[in-house]
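What you see is the complex with one protein chain gone and the rest in place.
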Amino acid sequence: MTDPDRLLSLLEAGLPGSAGRVRRWTNPGPSGQDALLVDPDAALEVALFLRDHPELQLDYCSNVTGVDWLPREVTESVTTTETVGGETKEVTKKVTRTEPGYLEAVYHLYSVALRHGPVILRLRAAGREAPAPLPSLTPVWRSAEFQEREIFDLYGISFSGHPDLRRLLLWDEFEGHPMRKDYVAPDEDGLPAIETAAAKGEANR
Amino acid sequence: MRKLKQLPGVGLLKGMLVTGRNFFGSYRNPRRLVTVSYPEQRLLLPESSRNFPFLVYDGNDSVEGLRCVACKTCERECPSGAIRIVQARDENGRPAKHPERFEIGIDACMGCQICAEVCPFDAIKMDSDYEHAATGRTRPMVHNKLRLAKSNTYYHRIKPREAAEVDARLEMERFRKEEARRKREEAARMKKEAAAKAAAAKPEAPENS
Amino acid sequence: MAVTIPSDAAPPPGRTSLAFPARRPGLTLAAAAGVLVVGTTLLVLLLDRKAPGILTGAVVEALAHPATAPLILKAGVLGWLAEGWGLGEPWLGLASISLSLFTIVAVFMGLFALTSIVERKVLARIQNRYGPNRAGLWGLLQPVADGIKMLTKEDIVPAGGDRWMHLLAPVMLAVPAFLVLALLPYGPGMTVVELGVGILFFFALGASAEVAVFMAGWSSNNKYSLLGAMRAIAQMISYEMPLLLAALAVVMLAGTLSPTLMVEAQAGHAFGFVPQWFVFTPWGLVGFVLFFIAALAESNRSPFDLPEGESELVAGHMTEYSGFRYAVFFLAEYIGLFGICGFAVALFLGGWHAPLPVLDFIPGYLWFFLKLYGLVLLAIWIRGTMPRVRIDQLLAFSWLFLIPTGFCVLAGAALWHFTGGGWLGWLVVTPVVTAPYFLLLPRLQSAEANALRTYRFSEE
Amino acid sequence: MNLTRAAPWPAGTAPFADPGETELLELSLGPQHPSTHGVFRMNALLDGETVVRLQPVFGYLHRNHEQLAERMSYLASMPFTDRLDYFCSLTNNWAYALTVEKLAGLEVPERAEYLRVILAELTRLQNHTVFLGFLLGDMGAWGSVLMYGFRQRDAVLDLFEALTGSRMMCDYLRFGGCRCDLPPGWAAAARLVVDSYPGFLDEMEQLLTENEILRARTMGIGGVEAKRLVNAGVSGPLLRAAGLSHDLRKVDRYGIYDRFSFRIPLGEKGDVYDRLMIRLLEMRESLNILDSALRDLPEGPVINPQAKLRNFRPPAGEAYGRIESPKGELGFYLISDQSPQPYRYRVRPPSLINLTLLEEMCVGAKIADVMVILGSIDIVLGEVDR
Partner (left out) sequence: MTTMGTTDESLRQDLARRGVHVTSLESLYNWGRAHSLWPLQFGLACCAIEMIAATMARHDLARFGAEVFRPSPRQADLMIVAGTVTKKMAPMVVRLYNQMANPKYVIAMGACAISGGPFREGYNVLRGIDRYLPVDLYIPGCPPRPEALLHGVIRLQELIRGEKLSGPGRSRAADPAVPGEYPIPNYGPAGLRPPFNPDLWQPPSDPDAAPDDGSDAVTPRETTA
C-alpha cells in the first residue's frame, strides 16, 4: 500500500496535476524506505489528501525532522558535441560543479487505522539561508507542532502556517541554528577544544 | 461498567491494610526489609558490574608489566573522550610499545566499557570500585597511569570468571605465538640447515657439472 | 483579588538577614550556653535557701501515689513557695499556673521531639526501611540534631515580602496551638485552666490559626505561598463546621461546655466491662470519625495537607520560611495535632478513664497520653497510605457529606437522649446517623466514578 | 472535526479575564518543581485553582544528543541512547540497534532476539512499576508506593547489572545482536524475579485500584478522544487507554514478537485512571511474554559474526525504525553517507510528542490535576529534550 508508485498514481487520480509536483525519491540503502519529494507549494494539499484518502488514511505523523544538506562538489561526465576543425564529434568531459545546499524537512507518516507505513514526505527549502520557508503541516497533523518548532530552532526552517513558531529547546536570545552542519559553537572560556576523536570528527579513521 | 459493590471507604481501608502489613512485615520478614546498611554492609556486586576502567598489569611491576601497548584504539573509540594517551618513545625517538602517559578523566568517563570491549590486548578492563567522592576536581578526578594500573591478581579477585577467560585467551595467544615463532625458527633452522647442506653439497656440484 | 507579584515565580534574590546571627552561630551558641549556666546556678542557689523538706516529702508522696503524682508534686512546690518564701495569694496563683504551664509545655515539647522521630521511623517501616538510626542510640537524638541545625540556620525574609507579618506568622500559629493544651483534661483534677466554656475557647483558638496561615502565605511574596494560604482558609473554614457539630453532640449529651465535665460524664462501665465512652454509642462513633477526619483537615495532615501541597505548591504557605521559623511552623503543626487529638480523646474516647476496670491501677494521665498517641500513630499510618484529595473534592466532602452527617449526629444525640440509650436507642439512632453514609456519600461522585471499570483485551 | 489547536497564547494577556470579577494568576511551575519529573516547566494561567491556559517550556535538559551522535561512530552513540530515557536504556538500545540493522541490512541471531525481548519486557515492567510510584507521588501520597516500586525495580536492575554491568546505563545491545551472553544462573534469577512479580502486582492493586481518593483524583481527568490523540502523534499506553488497539509489538511485529501470544489491554475513557490501569494490566501481559521467552530461550550465538564492532560503515541510504518502548513509539531516523558517522541522527521521542496535547488535557482542570495528568503521560526529560 505504501509503494511510492501506487501512491503517485493515487495522487494523480485524486489531485490532478500533482505529477510534476510530487516525485519519487529512491533510497539507495537496504532498508527500502523510499520517499515522496513534494513541492512545497503542493505540500499542504498532498498532506490533506494522504490523510483523508480512504485507501490511505495516513492519520499518524510519527516523525518530523530536518536535514541539513551542505553544498557539495559533484563530479559528473558531460557529453557534448563539439565542432573541432569542421569535424563534429562527441566529447565527454569531467565537469565539477557545486550543487547548492538546502534544508529539508522529512515527515514519516503511518496509518493507525489501516496499519501501514511508513510513507515519507520530503520537503525541500530553496536554500540554506534563514528564513528558509516551508509550509507547516501542523494544521494537518498536530504531532508536527513541537517537532516543527524544534526544526525551526535547530535548523532554521521557518514553517509558514505554524500556529506558534518559537524556539523549542534553546532560549530566545540564542543566535544561530546549532544542528546545522556548519555550526561552530564559539569558544567561550578560552579553553582549548577538548581533544577527543569525536570532537575532531575523526572517530574510527 | 457495573456498580461498585463495596461500601465507600473500604478501598481506603484495604490500602491501610497493605501498608500495615508492610509495617509489621518489615520487622519480621527480611524480604520486606530490604535496607542494606551501607558503610557496614555492602551489596555483593555481580561480576560484570562496572564503573571506571583500569589498566591490567602482569607480574609485579605496575609500569613494566602493563599490557597496554599505546595503540590508542580506546582513545579513538571512547564516546565521552575521557581517555588521553601519550605514546612513549625510546631513546632513539621511535615510538615505543607502551604509554608514556595514560590518563582517564573519571569526571567525564561514563563507564560504558567500550574501551574494554575494543581493546585488542585485554589491557583495559572495568573496575567495580565506586567510592571516588573527593573534594577536588582536578587531581582526584584524573586517574593517571600509576593510579590506573592494577594487578592481574586484583582483576582475578573482582572478576574471577572473566579474568580466567582472558588469561586463557592470552595464554592461548601466547602459545600460538610461541608455536608460530617456534615454527618460524624451525623453518628458519631447516632452511639454514638446508642451505648449509646445500652449501656443503655445493662444492660437489661443480664436480657434477 | 489583586496580585502584584513579579511575573517570575521565583522571588528576586535579595534578602534581609535578621537579628538571629546565623552567620555567627558560634557566638549564638556561646550566649545560649552562658544563659543556661547562669540560670542553673541561680536555681541551685534558690533551692538552697530553705531546707527543701517539703519538696522531698512531696516526691516521696508522689512515688507512693502515682495516680495523682503530678498534683502532689505541684502542691509540694506551692507549699514550699508559700512556707519557705512566704508567697501571698496573688503570687501563689500565678506560680501555680506557671508551674502547670511549664510542665505541659515541657511534656509536649518532648512529645513533639519524640513524634518527629517516631513519625519518620514508622513511615520508614511502612516503606520497608530503617529510618534515621545514626544520630544517637536508634537515632533518638535525631530531633536534637534537627533542632540544632534549624536553630542555627540563616533566617530569610524574602525581598518584597511583608517583613513583620512574615516574622509574626509562625508565632501567631504556635501560640494558639499551645494555648489549646491548657484546656485539655489530662487526669482527674489535672486541667491547667478549668474553663467553663472550654470547648468554645478551643474553637476560637482554632479559628485564629487560619489568620496565621494566611499571614504566612501573604507576607511571603510568593505565588505558591499565596495559593497555599488561600487553600488553607477555605479548608479550615469548611472543616471547622463538622468539628463543631460533632463536638456539639457531646455538649448536648454531657450538658456542659467544660472538657473536664465531659470526661467525667463518660465514667463507668456498662455490664461491668464496656466503658461508657461516647464512642461506644452509635452517634458517638460516627461523631468520633467525623471529628477525627475534620481534625486531620484542621491540622493539615495527609490526606488533607493541601495548604502544604508538596506535589503542586512546593511547600505552600511555608515555601519561603527557613531555619528557626520553619521549625516553629513544624512545631505548631504538631502541637496543633496533639491538641486536637487530645480533644478527640476527651470528647469521645473517655479522656483519662481506663478501658477496663481492672486497668484502673494505671494512672489516668497515662491513659490520656496513650489514647492521644494512638490517634497520632493512626494519623501517621494514614499519611503513609493515602494520596491527597483535591481542593474541590475536599470542600465538597465537607459541605456535602461531613456537615449533613454532623447534623445527623446532632439529631442522633438528641434521639439518644430521649430514648435514654439502651437497645431502643441503638435501634433508633443507628439509621439516623448512618443515613448520610449510605445516601450522600455515593452521590459525591458521579455514577461513572463509582462504577468498577472493566477492560477489554485485544489479541491483534 | 477541527483537529488543530487554538490560537497561540499571546504573551502577557489573559484570554478569559473578566476584569470585573477575578484576576488571573500566572504561575510558573518548574523547571525546579517537585512533580515536574525533572527540569520541565509549565507556564499556567490560573483562575483561582482552575487552569485556563498552560504552556510547556522545554529545553532545560537539551544536551545535544543528536549533534553529538552525528560526530561519533555508530557504536559510540549506543551508550548515549542509554541516557535518553534513563529508565529504559535497553529499549532505547534496541530501537537504535534495530534502525542501524535496517540501515545496514544486518540479521540478528535467534538467541539475541530472545534476549532482546526478555530485556525489553523487563524494562517495561520496571518502567511501569516506577510510573505507579511517581504518579502516586504526584497525587501527594507520601512515597510508600514509590518505595515499593523501587524495591521491586531493584530486583530487575540487579538482573540488568548482572548481565550488562550497570544498573541503569546498560549499553548492552550491539548491531546484529547483543554484547555478551548470559552469565551462569541468570535465567534462573530472572525466573525468580518474574515469579515474584504477580504478588507485587496484587499488592499494588489492593492498595490502589479501589482506593476512593485515588479514584476521585484520577477518574474523568485528562481524557482526550482517540482520534485527536492519533492526530497529535500520541502513542503507547495513552493511546491504548483511549481504546485504540495500537501496539507496535503487534502492528510491526518487530523482532520476534509474533511468536508470543499476549493481549493488549484497552481502556475506554482514556483518563488518568485508565492509563494507570492499562499499565498495571500491561505488566501482567509482559509477565506472560517473559514466561514463554525464558522457557523457549534457544542456544546459539548472541551476535551476528558479520557485524563489525569497529570501523562500521553502513551503506549509503536512510532508515526509520521504531519500537514500542514503555513510553510509546520510540523511533530512530538515520541517514548514512557511508562514513563512520551517521550523516543525520534523529530520535523520535515519545515523551515529547505525547506532551502535544498537554494543554488540552489540562485546561479546565485544577492545578493539582495538572501534576497528575503530567504524571500519567509518563515523561522522562532526557527524552523530551534529548
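Note that the chains are named A, B, C and D in the order they appear, and that numbering of residues resets to 1 at the start of each chain.
As a working rule, a contact is a pair of C-beta atoms (placed from the backbone, for glycine too) under 8 Å apart; a residue touches a chain by one contact, two chains touch by 3 or more.
Computed from a predicted structure; not experimentally measured.
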{"item": "Where the missing chain makes contact, among the chains that are shown", "value": "A, B, C, D"}
{"item": "Of D:Tyr74, D:Phe87, D:Phe200 or D:Tyr257, the one touching the omitted chain in the full complex", "value": "D:Phe87"}
{"item": "Selected residue (touches chain absent from view) among D:Pro31, D:Gly48, D:Gly105 or D:Pro315", "value": "D:Pro31"}
{"item": "Absent-chain contact - pick from C:Ala135, C:Val193, C:Val428 or C:Leu444", "value": "C:Ala135"}
{"item": "Residues of chain A (touch criterion as defined above) contacting the omitted chain", "value": "169-176, 178, 183, 185-186, 188-192, 194, 196, 198-199"}
{"item": "Contact set of chain B toward the excluded chain (per top definition)", "value": "33-39, 42-43, 51-52, 59-63, 79-82, 103, 105-111, 130-142, 144, 146-147, 149, 151"}
{"item": "Positions on chain D where the hidden chain makes contact", "value": "31-34, 38-39, 59-65, 67-68, 71, 79-80, 83, 86-87, 146-147, 150-151, 154, 167-169, 381-382, 385"}
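Definition applied: only the chains that are shown with their structure count from here on.
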{"item": "B-D or B-C, whichever has more C-beta pairs in contact", "value": "B-D"}
{"item": "Chain whose Cα centroid lies nearest the overall Cα centroid", "value": "D"}
{"item": "CA centroid of chain A to CA centroid of chain C, Å", "value": "67"}
{"item": "Distance between chain centroids, defined by C-alpha means - chain A, chain D (Å)", "value": "28"}
{"item": "Set of chain B residues in contact with two or more other chains", "value": "8-9, 12, 15, 18-19, 22, 34, 77-79"}
{"item": "Residues of chain C whose C-beta touches two or more other chains", "value": "126-129, 384-386, 448, 453"}
{"item": "Chain B to chain D touching residues, read off their complex", "value": "6, 8-12, 14-15, 17-19, 22, 34, 45-50, 73, 77-79, 110-114, 117-118, 126, 161"}
{"item": "Interfacial residue positions of chain C with respect to chain D in the complex", "value": "1-3, 7-9, 123, 126-129, 223-224, 227, 231, 302-303, 305-306, 309-312, 314, 383-393, 445-446, 448-449, 453, 455-460"}
{"item": "Of chain C, residues touching chain B in the complex", "value": "122, 125-130, 381-382, 384-386, 437, 441-442, 448, 450-454"}
